[in-house]
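With one protein chain held back, the other chains of the complex are shown just where they sit.
This part shows subunit A:
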């Protein structure tokens, strides 16, 4: 948004009459019908805002993905074939660091039993209800590994520990090698019809943890899993909406009061902003866009961007009144001067945010569209409601003036040291640009949430002490119905699992061949020599039949084997790895299948982390195109607005440099690029460009209208808009810094990087741009080449 035309250093004692342009006529009409305008504004805003009651928050992580996302489709099919993997994982940590004790086991047993009561639960897996199989003469015994643990002998407990650690299904999944903690995994089958379905389940799980903590004070309990992840999405959105918005409001109130030193002006601004946000939320609900992180940050963004319009108009208004105009004439003059720049800066902002539609992440498209609605609403209200309010409210002006001596000194400095400034800044930018490629795309969705959230802390605990949350899933086809029992197939998946186990970062592989080997051993009197794949297809099929008939409710194999037994699901659990490693391990696995398995087994890995890891890449490609288009469109807008190809092209430098420099600095500070950061260039360009527009238009006007030479024109630009640019940029930086307080890392990073970009934009406009203009100026000022027509009157 555009900087405010803060007091010019040379006040004109007798104001000239306002020219009778179309905009002036519009402004006069507005003042004449101020009351009907006000009533109409309030009624319309009230109506649109009332729609906000239909606003929904979408908390499903799957909402990040487009409906036709290939990985999402593959994953949905996998979930339809087997069972869904929405889960809640309880991590139980005895304070004495031993799960296999007579104190801890009863608690785990109790938790396992109680977990069946969680709404939508369909399955509960723990070390106590693990279906332990063994042989006794010709009997196949299938029973819970641990029952009635309170009365168990220490030998029995030790035996259970040995069994659990020897079991590939359990070790490093539900029990780590040191047996210091254990997991109770609850699988949920959510109906998938509306958002927030998981809330009763989450509430139940939390209550359960609370009860368990009271009942078993010597144990600690943690909660993670995908259901908790979805819930964290919702909680982060709600946090952003309820804490950041009021905070932003406060900041704007303080800034406006300081800048305008007028109660009425501040009240009017706050009204315009509040109503812009209300319209935004109402229209969002009306269109049917759900809020989700990161689009839940949109209200804060709209407020930040909307405030600049008001600053613009009110500051000129007050300045004109100080010059001696009556209030109504001052309103007319302010609108005449500001209508076009406010429109232009709103337009560039809209272009920037619209380009977010190039993102692959639905939520980011929403963020762009919601903000676009908000910026448009803010523009409309700033040129209707705001002047009408100003006409109605009492407005007094104190004759306080300050001269922009700091700005003059800055201008002197640039003019004196143009060469070193340009050289140094060019060098710095080149250096930072070289760092940009060292940034890595990474979307570890657990890291989206900061440590203030229980979800993140609990998940970190689980990842450090028990197992990973990132999984690659394969639905491995065996070729034909029943063929999962083929020895060849079982051997292949066994080798596949072994291959994964030998890779770095792999914690656990859940594969059917392990169960088959165990059953084969059980069928032969627990002879360890038979711990191998059964010899014939019939054997495997019949063992499976026997085993399946022995399993209790909820612990069947339907989540591992499809209905006609033609495919099985294999799940690889990884450490907390970055998305490129995630992609790498997925693709290497796929390659392994291509090399070692028959053609019908050449399938792709799937699962939420795999989906995220591919989305990261597609999204950044989309946003690269979107950003490029936004830059192009904005450059054309500037060429048109400045009516000069030359200055339009020069504007590319101060518009591009801040983004490049910011990403370069980011490489030094953080180096990880998530979805949120891929849109920063696109969204900041629309904002960054405003400073460029103001500086360049002042400079061009000084050259064309006042016939000043380059140096004088630069001094003129500094003295007229220098302070205004500083103030508005400061407001924007503060706004984006408030986003940094979001619990959602994507918003936090987006706020941080955008604030950096804006600060760098101001520095570029104050140092690099004037130095560049001075260096590009011909030795002999050739004014004849410039058109005499005035540029768009930017204040």
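We adopt the following convention: a residue touches a chain if its C-beta (ideal position, glycine included) is under 8 Å from a C-beta of that chain, and two chains touch if they have at least 3 such contacts; residues count from 1.
As a working rule, contacts and distances are computed from a predicted model.
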- Task: For the chain that's not shown, choose its UniProt protein name out of "Choline dehydrogenase-like flavoprotein", "histidine kinase", "Outer membrane lipoprotein-sorting protein" or "Phenylacetate-CoA oxygenase subunit PaaC".
- Result: "Outer membrane lipoprotein-sorting protein"
- Message: So one chain is hidden, and I want to know which residue out of A:67, A:138, A:177 or A:504 touches that hidden chain in the complete assembly.
- Response: A:138
- Touching residue (missing chain; options A:210, A:564 or A:591): A:564
- Residue touching the undisplayed chain, where the options are A:481, A:598, A:671 or A:707: A:481
- Looking at A:70, A:119 or A:196, which makes contact with the chain not pictured? A:119
- Note on the structure: In the full complex, subunit A touches the hidden chain through residues 77, 80-81, 83, 116-122, 136, 138-143, 189, 481-482, 485, 523, 536-543, 545-546, 548-558, 561-565
